[in-house]
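The structure follows.
Only one protein chain is missing from this complex, and each of the others stays in its spot.
Letters are used for the chains, namely A and B, taken in the order the chains are written, and counting of residues starts over at 1 for each.
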Amino acid sequence: MKFGVVVFPGSNCDYDTFHALQNVMGQETVFLWHKDHDLQQVDCVVLPGGFSYGDYLRSGAIARFSPIMQEVKKFAEDGGLVLGICNGFQILLESGLLPGAMLRNKNLKFLCQYVNIRIENDRTAFTGAGRKGQVLRIPIAHFDGNYYAPPELLEELERNNQILFRYCDEKGNLTGEANVNGSLHHIAGIVNRKGNVMGMMPHPERASEKILGSEDGKIIFQSIINYLEKKKGKKSPGRTVSRPISPLPPLIGTF
Amino acid sequence: MIDEKTLADHNLTREEYDLIVRLIGREPNLTELGIFSVMWSEHCGYKSSKVHLKKFPTKGKYVIQGPGENAGVMDIGDGLAVVFKIESHNHPSYIEPYQGAATGVGGILRDIFTMGARPIAVLDSLRFGPLDNPKNRAIMEGVVSGISGYGNSFGVPTVGGEVYFNDCYSQNPLVNVCCVGLAYRDRLFLARASGAGNAVIYAGAKTGRDGIHGATMASAEFGEDIEHKRPNVQVGDPFKEKLLLEACLEAMAKNLIVGIQDMGAAGLTCSTTEMAAKAGTGMEINLDLVPQREEGMTPYEIMLSESQERMLIVAEPEKVEELKKIFNKWDLDAVVIGRVTDDGRLKVYFHGELVIDIPVKAVVDLCPAYRRPARKPAFVNKISRLRKPEMPSDLNQVFLQLLASPNIADKEWVFRQYDHMVQVNTAVLPGADSAVLRLKGLKKALAMTLDGNALYTFLNPRRGGQIAVAEACRNLACAGAAPIGVTNCLNFGNPEKPEIMWQFREAIEGIAEACRQFEIPVTGGNVSFYNETGGRPIYPTPVLGIIGLIDDINKVPSAGFKAAGESIILLGENREEFGGSEYLRLIFSEEKGQPPALSLAKEKKVQECCRQAIRAGLVRTAHDVSEGGLAVALAECAFRSSRRIGFRVKLNDVIRTDALLFGETQSRIILAVRKKDARKVLNLARKMKVPAKVIGETGGKKMEIWHRGKKIIDLKVELGYQAWKNSIPNYFKIKK
Partner (left out) sequence: MKVRILVTLKESVLDPQGQTVRNALHTLGYHQVRDVRQGKVFEIELEGSSREEAEKIVPEIADRVLANPIIEKFTWEILEA
């Protein structure tokens, strides 16, 4: 399958995500430059983590106006798969592709740490390779990850099974301590009503290799691959990329 | 005419001024004086330290670039090079903790990527006054958020470092930031303005009145509204820096750059003169072309501004357009402000007038070097005498107190504010002896650590310097890494005081000796003098940053115990030593005695043994013994195991029990190995003539230590863990 990782000015998990998709998951992966209008026929768009436009106004608030996001919106309306990770999630919220908003973490500190998240709905394009109730160990790294939505919206998210991940302890219990950033209903990741746009604060690309301490993040990428294979009725060619893995990122973006 | 007051404001002596007049053949104007003032300052000119810094070994088989450039460069094979350096930002961090620390990070990042390397890790060494003082807490909170705010946004992981507390830092905190970058061996760039006729390009943020050498502000040239023109605290813009990084690396990859230097301290002055001096050329620039953020800036202000996120680039004229296109792609300005000449002079024009015309060599290379007088301070002999402390009645209690001492306690409160995982290379998370970064696609890996023990250096600067090197190398050995290169940050008081100079000289000689013994070159670093407030200097604080190379990342042991029922082995020997220990400081309020003895030869063997055992795949856990001694080291292994596995250790050394538990004897490493492998490790140690014995076993929920048949420590792991874990956060709890 073909993945596109969007590069905004200030994105800093772009190559990490690219590496996980191409070098770990063996998928064809391209960078999508924010000033471009071409989605290069990808099957799934990923908005990576980072500090787009410095996050100086609000996290993700400026990126939504970039040319590529106009295409991503159309792509999403047509049912294309869009995954937003961390800052990518914030951009999806700001652009209205997902409901809700992010507030500062409850302790008013940037938090970089492993968290446990529980899969709440395994019948989506993003969680199909996992099972409901399964606990994943994946790191977070954010300042604004405290999910907020007004009560009626929360209720709607609950009713429609749109909450995909909740912060929990290692056994899957929703303890107050486990909800490190203070998100309402422990929300760590949600999907839109149609099921094709997902945002999550934890970084699956940081938990996709044993040497980094966890491989649980691969479940999210594998779910997407499985879903796309089923939808397109063909197997992903698997490790199409035989280039040696570069320790340094390539040049990104076009004039 | 330059009067005494103006000279004093510029920190220049009459003799230095006379030398300037001789060198340029006339009286300098005020702007020229400003240039000499910053370039001949201690910070840029190293005038008090130069003669001593020469003592460091700087050559070795891995060295590509030694001292004198923006950073040191080491060859690590596979076509890759590591670029690394440490810098201090102590004074700015005291004045404005957040921006001081943030711009400290920004500055060192530019030093690294200006050489063609992508920053892949930051480590920082922080020292503050005690946390029970709210002022110190505010400084610490500001510094940590500043590092976090800048590094996280830029996208470099902050993977390690150290945090210490001592009253001597209450009005002079230390913020030392070390950055490590990765580059292609054949794509390194130097700060050289080569090729007369080449274009001089200014790229990045606009110039404002940030951080201009404040003392000169009273001068008449600045007109009436001085208040309005006060030098501002430098403010960092990590977003702009990230764009600058990408633009620079792209221009470098496309071979559009001849030479490049960042504008850090002394901004445009330093970058123009140094680049020209190093290339043996000159430079002509027009200040009207420099992008400016504020109106009405004088040449003095433009030349000396320390606005952040700026670069000076030299490029061939036909490549300028493509270069500009790349910077524009990254939403940055890049403008030609002048050209390289061959007359060896810096000529600066402003409103059509030649306002500066000086030989660059005089500014850069002819800064006087002083062999300042050094004298052993009178207090040294007094504080080195130590009466053995009284034996505490409750060693469990002492143990708990030590675990909760902020110098020993868990630093998670600090490092969880840093993004330590971005770039997906961090294989060993912060908190271990050294940080380990994998290199994507390769089996080899990098280990890195920062170390220094100011109390040891205060008590005995020479040995303190040696121990700093030894301990840093020991930290690397615990990851199975061999040290390959050193950078250091030397934080001292006022060098014009003979006592401070003595500490400086002694520490340097100690560090140099240890580096020679470990066969590791010093490739650069930073000297920070005048760390004193109200005449009270900080403890002499050399901080060593050492990079190590790991053959096989899959063999790196963990810092915590991995499983119950494993053998605990102690490499090295226990001796009865109290001096300079955290035990003595915390429990008896004594900062006295001689720091632990150190035999560099023995130390080297212990480390080599540890490394070989790791390479043989025998080691599951490795941790060095340092502050807090053996008991604390064992406890840390228990706390850092995911299931908090306890231990039972039995010791029979004929020394005092408290020294055995908490003494800080050097050259000791704790290993945990599978039972079946214990014999192999002991055999290896015997062959290498390294003392080693099995001292106990992992397992259970308790920490138990026996001495000569008597149980002396008996504490639930969880109890110790809570004390260790909550100590620092408790100081920062929001009071309701």
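Just so we're on the same page, a contact is a pair of C-beta atoms (placed from the backbone, for glycine too) under 8 Å apart; a residue touches a chain by one contact, two chains touch by 3 or more.
No experiment lies behind these values; they were computed from the predicted model shown.
> From the list A:Asp16, A:Asp55, A:Glu71 or A:Glu94, which touches the chain that is not on show?
The single option touching the absent chain is A:Glu94.
> Tell me which of A:Gly79, A:Gly133 or A:Pro150 is the one touching the absent chain.
Final answer for the missing-chain contact: A:Pro150.
> Of the residues A:Val30, A:Leu103 or A:Val135, which one touches the chain left out of the display?
A:Leu103
> Of the residues in subunit A, which ones touch the absent chain?
Residues of subunit A in contact with the hidden chain: 57-58, 61, 94, 100-101, 103-104, 106, 108, 148-150, 182.
Heads up, the rule we're going with is that only the chains that are shown with their structure count from here on.
> So what's the Cα centroid distance for subunit A and subunit B, whole Å?
35
> Could you list, by residue number, the parts of subunit B that touch subunit A in their complex?
Where subunit B meets subunit A, its residues are 80, 118, 145, 148-149, 152-155, 182-184, 237-240, 242-243, 246, 249-250, 253, 325, 329-331, 415-424, 426-427, 429, 438-442, 553-554.
> Within their complex, state which residues of subunit A touch subunit B.
9-10, 12-13, 15-16, 19-20, 23, 49-51, 53-56, 109-113, 139, 141, 143, 203, 205-206, 208-209, 211-213, 244-249, 251-255
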